[in-house]
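Starting off with a structure, shown below.
Here the complex is missing a single protein chain, while all its other protein chains stay put.
Let's turn to subunit A:
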Amino acid sequence: MSEKSFYEFISNGVPGPEQKVNADNAIMPARKLAFSRFRELGLPTLKTEEWRYTNIQRYLKDAFTLAQEEEGTVTAAQISTAGIPHLDSYRIVLVNGRLQTDLSQIPANGKVTISKISDAAGNTQLQAWFDKHPHLQSQPFAALNAALFADGLFIEVSANASLDKPLHIIHTYTASANAFIQPRHLVLLHKSATLEIIESSLGLNDTAITFVNTVTEVVLEENAELWHYNLQSTIKNSRHLSHTSTTQKADSRYHHFNFTLPAAEMTRNNLSVALTGSNTETNLHGLYLATGQQHVDNHTFVDHLVANCNSNELYKGVLLDNANGVFTGKIHVHQDAQKTNAFQQNNNLLMSEKANINSQPQLEIYADDVKCSHGFTVGRFSDEALFYLRSRGIGEEAAKSLLVNAFAFDITDQVHIPALQDFLAEKIRQYVAGAINN
């Protein structure tokens, strides 16, 4: 394999799940199904519509080890660097997708289950939902993940239950040689349950390349509410491909925040929400701030299957240096989905001549009594605003980071956790300063 590109290896040579994982596993049939689906779908090329602006072959041309057995270790000291100051949370630590109970603070609340997904394979709820999300069915990397994932988290919140503070899930990735890591998570909130999740990531090894192919399935049963923050800031030698696929039943509320910050070389997020019950609320907020040679691609899909649902999407991008951004936002309003409110907006700030953004909204509306809108803007700094700030004694660097924070304000203002808000503002300040001083 070392001679071959990994792209070719997974296209042609990768062995099926029965070779690699415990054959007794209760979800083995689902893995096998996914593997044959993966074989049928094949890997995307630049001709594949959804991958036109992200040349995934380029990021898979190196040789990787398919990390399934590799445990990896991490110390408490390393984890402490991934902390968010003043954040009061239950910390959950994963290494290469595997839960580290010794480094985690698993809440002792009988109503909330947090375990390895491998340990929960016998759970009938898990079996019922695993790999069932409709949008995963057409995604080759999601199929590859289902077939061959190493491990991940299973989180289940009982009906009417909640936690007193957020879960902070710290994903750490470490490998001695180039590794292709596939975590798999499932979050299930039963009726009227609520939860706040903050995911953040920590890359530990700068010498080997890690390619992380994550799938997270979220199920919100009737009247459940999930605040879901995803903070993507890791090391340069990492590439991240993720699928987050959420199913919302009636009256449920899903608030998703995606923050993509430096310095992963490539980030591709596929976020899809299927609205299967009426009177739901969906808020998708995204902020991507990319520097250097970063490539950040966000694909979102809101699927209005039934009537009387509200979705609201705002993605904002700040592109510095040679960074490249992609935004594709799809809203599908089915014929039966009358009285839908669906709004989408993507605004971008280009801070360098060489930065680039490709944005395409895609609205498919088959119902006639709906309110839908979309918009896209790309702009540069207002020179007048910059001069105004500088004329008050504020240096160029501080003035620019003030303006970027102001641009991001619509998103950061929606964050309900003050410690996370402060953390983001400080990160934005650091990265803007770093790019200016570069």
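In the analysis below, contacts are C-beta pairs under 8 Å (C-beta built on N, C-alpha and C of every residue); 3 or more make two chains touch, one makes a residue touch a chain; residues count from 1.
Rule of thumb we're sticking to: contacts and distances are computed from a predicted model.
**Q** Suppose you had to identify the omitted chain by its UniProt name; would it be "Urea transport system ATP-binding protein", "Fe-S cluster assembly ATPase SufC", "Thioredoxin reductase" or "Cbb3-type cytochrome c oxidase subunit I"?
**A** "Fe-S cluster assembly ATPase SufC"
**Q** Could you list which residues of subunit A touch the chain missing from the display?
**A** Missing-chain contacts on subunit A: residues 382-385, 387-396, 398-399, 402-403, 405-410.
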